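One structure is given below, represented as structure tokens, and several questions about it will come after.
With one protein chain removed, the remaining protein chains of the complex are shown where they sit.
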Amino acid sequence: MEGMSVIIKKVTQLLAGLIFVYGIYIILHGHLTPGGGFAGGVIIAGAFILLILAFGSSELNLKTEVSGSSGTESLAILLVVILALMSLLLGAKVFIVNFLPKGLPGELLSAGVIPLYNLFVGVEVAGAILTIFLALVIFKEESST
Amino acid sequence: MDLTISMILVFMIAGALFAIHAKDLLSAVVAMGIVGYGLVICFLLLKAPDLAIVQIVVETITLVIMVAVVLDSSRNEIEATFDRRSILQMVTGFIVFAGLLYFFLLAIENLDSLGSHTLRMSEAYVNGAVEKTGSVNLVTGVIFDFRAYDTLGEAVILYTAALGVLTLLRLKGKK
Amino acid sequence: MTAYILTFILFLVGLYGVITRRNLIKIAISLSIMEFSIFLLLVLIGFIDGGSAPIVDPEKAGTLYVDPLPQAMVLTAIVIGLATTAMLMAIAIRLYRKYKTFDIREIKNLRG
Partner (left out) sequence: MNALIPLFVALPLIAAFLVMILGKLVSKFHRFFTPLVLLILLAMAIYEFSMAGMAPIIYTMGGWSTLGGIPVGIYLVLDGFSVLMLCIINLVGFIALFYSLSYMKQYTAERNYYALFCLIIAGMNGVVLSGDLFNLFVFMEVSVISSYALVAFGVGKTELEASFKYQVLGVLASMLILLAIGLIYWQTKTLNIADVKTLLKGGAGDPFLVFIQVLLISGFGLKAAIVPFHAWLPDAHSSAPSPISAMLSGVLIKAVGIYVLIRLFFNMFAFSHEIAVIFTVLGTLSMVAGALLALMQWDLKRLLAYSSISQIGYVVMAFGMAMVLLSSGTNQGAAVLAVTGAVYHLVNHAVFKGLLFLNAGALEHRLETRDLRKMGGLSTAMPITSSTSLMASMSISGIPPFNGFFSKLIIIIAAIQGHFYLLATLAIVVSIITLGYFLKFQRYAFFNKPLEKALQKIREVPFSMSFSMLVLAVLCFALSLLAFPAISNEVLRPAIDVLMQSDLYSITITGL
């Protein structure tokens, strides 16, 4: 699909970076402020979708985009499961236990494993939603030609 | 609180009815947005900020996908022939739904009313949760520590959906 | 109590839409309306009068918090709703490509 008017492209250039950084903020502060892995991941996916809508899919080489996003998505969720399994070996030898030290509540590096889970689940959610959107765009491109 | 939620719910029901009976598919999709964003306001009123953030962005992405699908195909709804049969269908539907509503009211009669919820299982999720999980945000504490197994299943569901959409939208199924 | 009644009415409106509509997109819309009503019911169940949002403020001890468990359930259910809606849309667009219509009854007898 072709891109939109120049004004929208210019505004999107400014906004997309901001939304992306906001998404990362929501993920990293998941255990301190409202939001977390899911909210941040969805916001980051929204930033990418905004870029694709504004600039159209002609500039992007969509095939590599999809394989890239589904690759990062599989890698991220693999890390989540490995993190869960690591707690089987360390700590209390039970699946998905919070084995890292809890630290002071309110600190950035405080809630043990939770920030790591937030990060990996956030990347996984962003990758999954991006894969879904890109798959739809590619299907529309290929089936219309 | 009960009154404000009910007022928003009236708008959501009106939006839902319009979404179902809209002639043009695009306006039906937008009417679904009324219900979705009304839900966001309800979440904020009911002290659920996490859900409001997730719902508002998920609703936007769902609308983008639906509009992309509708614009790529036909926008006109199938003309529903408003003949005797559909009136009969409407009446029977109304009677069945009135019965279901009455049955539901009978069921929830002696349950806690809005706001007078007592904690039992989530007692441990609230009192002393900060020491146990270290997370100040209790909902994140529940999601990633007390019931982390649910969230693992949840991430797998989204992964399956992405894999399913990739499988469904490939051009050639058989060699 | 009226909030619960209206939520169940919204659920019934969604159910009515799924059963009577013949358009694929309308069926998907009605399904997500049903999902929204159940999410709202779950959060209504967990609400406590005078409770504040479940973000603990270390200084202010002893404040009453809303029940975080239904919120965790609804967070999971929202993402499930997104997953199923995405799958339904993927199939709807493919069916439109093949049958040039969104009418499920027409698709059934075109199937041949």
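The chains carry the letters A, B and C, assigned in the order they are written, with residues numbered from 1 in each.
Just so it is clear, a contact is a pair of C-beta atoms (placed from the backbone, for glycine too) under 8 Å apart; a residue touches a chain by one contact, two chains touch by 3 or more.
A quick note: this is a predicted structure, and the numbers were derived from the prediction, not measured.
Trainee: Where does the absent chain make contact, in terms of the chains shown?
Mentor: A, B, C
Trainee: One chain is left out of this view; which of A:24, A:81 or A:100 touches it in the full complex?
Mentor: A:81
Trainee: Given the contact definition stated above, which residue among C:9, C:24 or C:53 touches the chain not shown here?
Mentor: C:24
Trainee: Determine and list the chain C residues touching the chain excluded from the picture.
Mentor: Against the missing chain, chain C presents residues 11, 15, 18, 24, 27, 31, 34-35, 38, 41-42, 45, 69-70, 73, 76-77, 80, 83-84, 87-88, 91-92, 94-95, 98-99, 104, 107-108, 111.
Trainee: Spell out the interface residues on chain A facing the chain that's missing from view.
Mentor: 67, 70-71, 74-75, 77-78, 81-82, 84-85, 88, 91-98
Trainee: Name every residue on chain B in touch with the hidden partner chain.
Mentor: Given the touch definition above, chain B has residues 103-104, 106-112, 117-125, 145-150, 152-154, 156-157, 159-161, 163-164, 166-168, 170, 172-175 touching the missing chain.
Convention: only the chains that are shown with their structure count from here on.
Trainee: Report which of A-C and A-B is connected by more C-beta pairs in contact.
Mentor: Comparing A-C with A-B, the pair joined by more C-beta contacts is A-B.
Trainee: Taking each chain's centre as the mean position of its Cα atoms, how many Å separate chain B from chain C?
Mentor: From the centre of chain B to the centre of chain C is 2 Å.
Trainee: What whole-Å value do you get for the distance between chain A and chain C if each is reduced to the mean of its CA atoms?
Mentor: Whole-Å distance between the two chain centres: 23.
Trainee: On a C-alpha centroid basis, what's the spacing between chain A and chain B, in Å?
Mentor: 22
Trainee: Give the residues of chain A touching no fewer than two other chains, as numbers and ranges.
Mentor: 33-34, 38, 105-106, 125, 129, 132, 135-136, 139-140, 143
Trainee: Using the touch definition from the top, which residues of chain B touch two or more other chains?
Mentor: 49-50, 54, 58, 61, 65, 69, 72, 130, 136-137, 139, 141, 143, 151, 154, 158, 161, 165, 169
Trainee: Name, in rising order, each residue of chain C that touches chain A in their complex.
Mentor: So the residues of chain C in touch with chain A come to 53, 55-56, 58, 75, 79, 82, 86, 89-90, 93-94, 97.
Trainee: List the residues on chain C that touch chain B in their complex, please.
Mentor: That would be residues 1-10, 12-17, 19-23, 25-26, 28-30, 32-33, 36, 39-40, 43-49, 51-56, 58, 65-69, 71-72, 74-76, 78-87, 89-94, 96, 101-103 of chain C.
Trainee: Looking at the complex, which residues from chain B come into contact with chain C?
Mentor: 1-3, 5-6, 9-10, 12-13, 16-17, 19-20, 25, 28-29, 32, 35-36, 39, 42-43, 46-51, 54-55, 58, 61-62, 65-66, 69-70, 72-74, 77-78, 89, 93, 97, 100-101, 104-105, 108, 113-117, 119, 121-122, 125-126, 129-130, 136-139, 141-143, 147, 150-151, 153-154, 157-158, 160-161, 164-165, 168-169
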